[in-house]
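These notes concern the structure reproduced below.
Other chains of the complex are left out, but the ones given are in their true place.
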Amino acid sequence: MNRISGERESTGDGDPETGDQGRRRFSPDAVVLPVLRGLAQVDFMPSALCGVFFAVALFAAGWQYGLAGLAGSAAATLTAAVWGVRADRVTAGLEGFNGCLVALAAVVFLGPGHLSSWLFALGGAVAVAVVTSALVTLLGTWELPTLTLPFCMVASAMTIAAPEFERLWHGRPEIAAFAQSAEGPTTLDWGDLWRAFFADFGQIFFMPQWYVGLLFLAGIFVASRPAALSAALGSVVGIVAAWALGSPAADVRSGLLGYNAVLVSIALTAVFVVASGWSVAYAVIGSAASTGVTGALTDVFAPMGGHTLTWPFVLITMLFLLAVPALPRLQRN
Amino acid sequence: MNRISGERESTGDGDPETGDQGRRRFSPDAVVLPVLRGLAQVDFMPSALCGVFFAVALFAAGWQYGLAGLAGSAAATLTAAVWGVRADRVTAGLEGFNGCLVALAAVVFLGPGHLSSWLFALGGAVAVAVVTSALVTLLGTWELPTLTLPFCMVASAMTIAAPEFERLWHGRPEIAAFAQSAEGPTTLDWGDLWRAFFADFGQIFFMPQWYVGLLFLAGIFVASRPAALSAALGSVVGIVAAWALGSPAADVRSGLLGYNAVLVSIALTAVFVVASGWSVAYAVIGSAASTGVTGALTDVFAPMGGHTLTWPFVLITMLFLLAVPALPRLQRN
């Protein structure tokens, strides 16, 4: 359970062949486990138990979010299976995690009270399955994982497009605007700090509540203690970087400046780079950089009415992984 | 004539060697046919007869547009020939179609009444020849065709840059603005539907008139009946998707929501993917997705004063072609 295979291997709980036969005989395991792993793979964990924790966390934030996350993971996984994507990827949840996030984004940003948001969420989950396959081919040239890039692409397109479509936007005003300079107190007290620490885990799934974040962290912990440690380090680095740069305390407290740092840190120490003192230092640089990039993308997306999503994590992690072959202190996993 | 070679083969009407010698002896065929095929290749048809229909369609919309389309195709084809690009690409019209569109964009968006627009159109057609060669190298890594990406890049740069240059912009106000939420009735009556169906073909060349679109469709039909069928399917899917999402009827009627769907559908069924039930389903998903992406790019380009062009077609088709190797239900042509 402590072994992390991230995006590159099958899960190990059952060989892919069996999984494939299982799907044909409709074993519930072969249907339910990949969907739960789809939730867990958002944080690189190929563990269905971790997925249970993540589902509980989403339901704790609101039943609509739990439902959307599971439905999105299921829709993308099913689409991939129907079109014949390799069984080991499907079984490991690697085809589901982007769908989970796309469906959540649709429900969060377009409103859970509209049927249109739910239909669009399912359409987005189908589209993200194609985009995932496309990026596996494209990024394979440099042995890069897709990370959440499929989600970022589809969810950005969805949320930026929504105001152009009346049956999705329901007459709300357009949200495109120039970003404004940051304002408000930047001092963090103890209550800000611990709330920010946990919220950094929840914001990966758009949830700002500290107790939701705690459940996500618990899910990572049961799947892999080293990954939980890396994630905690990333959260701390993100908070320190945000404080040093002068982010408003309210944003830090709700996890907006640290959720990318969490993902960067897991990716660069526990999943794609061989763990070492150098890789921890590398992850610290990358996590801090992701907080800076978060600020930049806020200003980039504001005039088009878009959201930052996990673009900072994707951009920083891909750059830092691409650099590894040129840096002999580090080694790819 | 019913054979479609798209972007990857010579035309078959005469081998490249002969074509090359012909150019040296200045046979009118070797000069005129590639320019006409340049028009036809916008819709993937390597057929000079189809190019004649397309030229007639452009002249029916306005003599300036017919002239610009032919001049742009000629300028880009000539530039490619002078710099020594492979004769089979030149002969098949593959070096001309982006030039045709760039020159049209310059005349349409900067105004046909200014000499500066025409000079800029020719400069753009020269530039697009270089960009085409660059993208052949770049995209060849994944065996992707250039599609109209060279046109999109050059025409976006041209139209976004124009307000910065007084001899091009002639004192007009800057057009950069935030996109506004869609407004107006979304119900489509019979008159909207058939006008939209044909306008989807005309808008590929920036023309909103239904009878111009009809001439374009006729051109595709004489070159390839399967392609005409695919194109018609794409137009229908684009209109249905736009209606379902809630686009204003006025935009649907003038073809703005469906021209990318037409191109996606031809590309994914008749040209780059082996035709099958699966590939038709794939094309339907892609065509619908391109309508959604059209909405997104409207909001992306508005604050910089840019236009959507055929970016949705290019992005969706490239993603969907990249995904094919991971999807065993489909096969590249």
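Think of it as A and B in the order they're written, each chain with its own count starting at 1.
The rule is short, and it goes like this: a contact is a pair of C-beta atoms (placed from the backbone, for glycine too) under 8 Å apart; a residue touches a chain by one contact, two chains touch by 3 or more.
This structure is a prediction, so every number in the text was calculated from the model and none was measured.
Summary of assembly composition: all chains derive from one sequence, 2 are present in place, and the complete complex in the structure file consists of 3 copies.
In this text, only the chains that are shown with their structure count from here on.
With centres taken as mean Cα positions, chain B sits 36 Å from chain A. Against chain B, in their complex, chain A makes its touches with residues 83-86, 123, 126-127, 130-138, 141, 156-158, 160-169, 171-174, 176-177, 303-306. Interface of chain B with chain A (complex): residues 141-142, 178-183, 186, 244-248, 278, 285-286, 288-289, 292-296, 298-300, 302-303, 318-323, 325-330.
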